[in-house]
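Structure record follows, encoded as structure tokens.
Note that one protein chain of the assembly has been removed; the remaining protein chains are unaltered in position.
Our next item is chain A:
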Amino acid sequence: MEFFDRFAVPHPSPLIYASMVAIGLTVIAIFLGITYFKKWGYLWREWLTTVDHKRIGIMYIISALLMLFRGGADAVMMRLQTSVPDNAFLDAQHYNEVFTTHGVVMIFFMAMAFVIGLMNFVVPLQIGARDVAFPRLNAISFWLYFAGAMLFNISFVVGGSPDAGWTNYYPLASTDFSTSVGINYYNWALQISGIGTLMTGINFIVTILKMRAPGMKLMKMPMFTWSSLITNIIIVFAFPVLTIALLMGTFDRQFGTNFFTSVNGGMDMMWANLFWVWGHPEVYILILPAFGIYSEIISTFSSRNLYGYKSMVGSMAIISLLSFLVWVHHFFTMGHGALTNSIFSITTMAIAVPTGIKIFNWLLTMWKGKIRFTVPMLYSVAFIPLFTIGGVTGVMLAMASADYQYHNTMFLVAHFHNVIIPGVVFAMLAGLTYWWPKMFGFMLNEKIGKWAFWNLAIGFCLAFFPMYITGLDGQARRMYTYSEATGFGPLNMLSFAGAAIMAIGFALIVYNVYYSFRHAPRNVGDDPWDARTLEWATHNPVPHYNFAVTPQVNSSQALWDSKKHGYQLFKHDLTEIHMPNNSGAPIILAGLFFIFGFSFVFFIWPGVIVSGIAILACLAYRSFEKDDGYHIPVKEIKETEEKFGGAKK
């Protein structure tokens, strides 16, 4: 029994037992359901072993939505706990665990996955490619992310969750103050999914640089592709820093080293530095693709080309550079002196300039345009003022001397949710609605979509604007409760009401998917939004080879030119298409990584050694494997094209 004691949850409560039962029942239900409908073969052949960028993208998005609800449940629990003074719904330890997992899940497993999912689906289509540069590697990236996400999510029922915040500062995260295995989970889950993200970064840089359709010069790429390119460059240069930081953290916690301790030369603030050298670029890894999505949507629904294309690209390049030069603004109060603080204060404020340029470009794109207020456009239009407020409060936080007043208060919480929710989350929902017909061949219901949007937008304002006020009044973040005398009660209740309204908004989105799946017409055509870029030049839904004939491109909006100016996109005859083979290796490899991570978390050395050797054996097998893919003959392409509604011109 001693062996199993380590898996017990250190601070059990009825809520955790209920979740255990819920998880168990869901897993059983899924297994029984798949078995009953005899879908195991289909699932394995078509999804689990796929190397198709479109399906991998969809799997990323499904996982991201699941994580959104996991993280969202955490959020509602936090708002409920703080809605009234001296509440006893969660105790301090549970509250710590809840805000930690909320942050980690939302950033790493929701936002990152959503961004990478949309990139996966859209980028190859936008550049007229058949797949990414390394399709097998792409599947490995997804499954490593998934293994990391699952490893992190079992923490609260097996062994205990991390409890030192998503920033995981030492000494709080050391074994002295966090005695459960929770932070080992943090280290290993992020390490494993981080490897996947790094591989995605490499994959997409090569894809975008090498696989663009003929004629698509760099400065003729659609804006979402540009934002993806820059994002992936940031990924490649930022993630190795996290790799080392997590490794050092693991050593400290599991091998007794002194990197982040306060004895024998250790320095706890080194973690904060390394974390934010990665962490601040990470913020831009999330927001730049969002900017790309807004650019596509605003241009499409204003029926105008994007204003200031070159300045859009330039400002993103400048933002990516500056993103590596601002990390100290996360801890101005650490005490590194006025000169250092001033330098980082200035670099931080400088980011507002290229961002401001982008805001004006979007406004000028809409200027005199014929605007159609569809659901994606509503999100984009709401984004502009809301994000600007978030940006302005960001500049307030960038003032180092003033930051001493509101460092680590709810003001900060309000600020970063104010940029992340209207910035990233709205963009993901807008992008999902926009590209939905491309993925599934039918549109989401506009009316329910608008209801969801208004719930989210109003709920957001109610939930987060009060925090600016309580923050300035001195309410600290991450405090599980407060006394009635502080007077924070009414505004926190308002926040809870806002969070509840947002929850209704997300529920409406789920209902919308169900409703549209049942009732939406399937004959939406290939270009239902009257869009401008290449992904709409192929069929709906997309055949697995994407384009029967590789398109020829003349501008950043080739489809628009072909619709309005008679430009011919597809000039060549059909030839055989070379496609990569499916493979079960990625999911097996990720399964081994899961076992490796899990064993390491609990110091089960035999498990670590066996799975470690098995991982290396997988790599060796891959080295010797010969896999040249297969060719689709012209006859089969013709038949497929007929089935999808005739060849494209």
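The rule we apply is simple: contacts are C-beta pairs under 8 Å (C-beta built on N, C-alpha and C of every residue); 3 or more make two chains touch, one makes a residue touch a chain; residues count from 1.
As a working rule, contacts and distances are computed from a predicted model.
The unshown chain of the complex is recorded in UniProt as "Quinol oxidase subunit 3", chosen from "Nitrate reductase", "Quinol oxidase subunit 3", "Branched-chain amino acid ABC transporter permease" or "Acyl carrier protein". Considering the full assembly, A:134 is the residue among A:108, A:134 or A:644 that touches the omitted chain. For the chain missing from the display, the contacting residue among A:258, A:401 or A:486 is A:258, taking the whole complex into account.
Contact with the undisplayed chain is limited, among A:244, A:504 or A:609, to A:244. Here the missing chain is touched by one residue of A:10, A:266, A:308 or A:543, and it is A:266. Note on the undisplayed chain: of the listed residues A:5, A:86 or A:628, the one touching it is A:628. Although one chain is not shown, part of chain A still touches it, namely residues 133-134, 198, 201-203, 205-206, 209-211, 236-241, 243-245, 247-248, 251, 255-259, 261, 263-267, 270, 274, 277, 578, 616, 620, 623-624, 626, 628.
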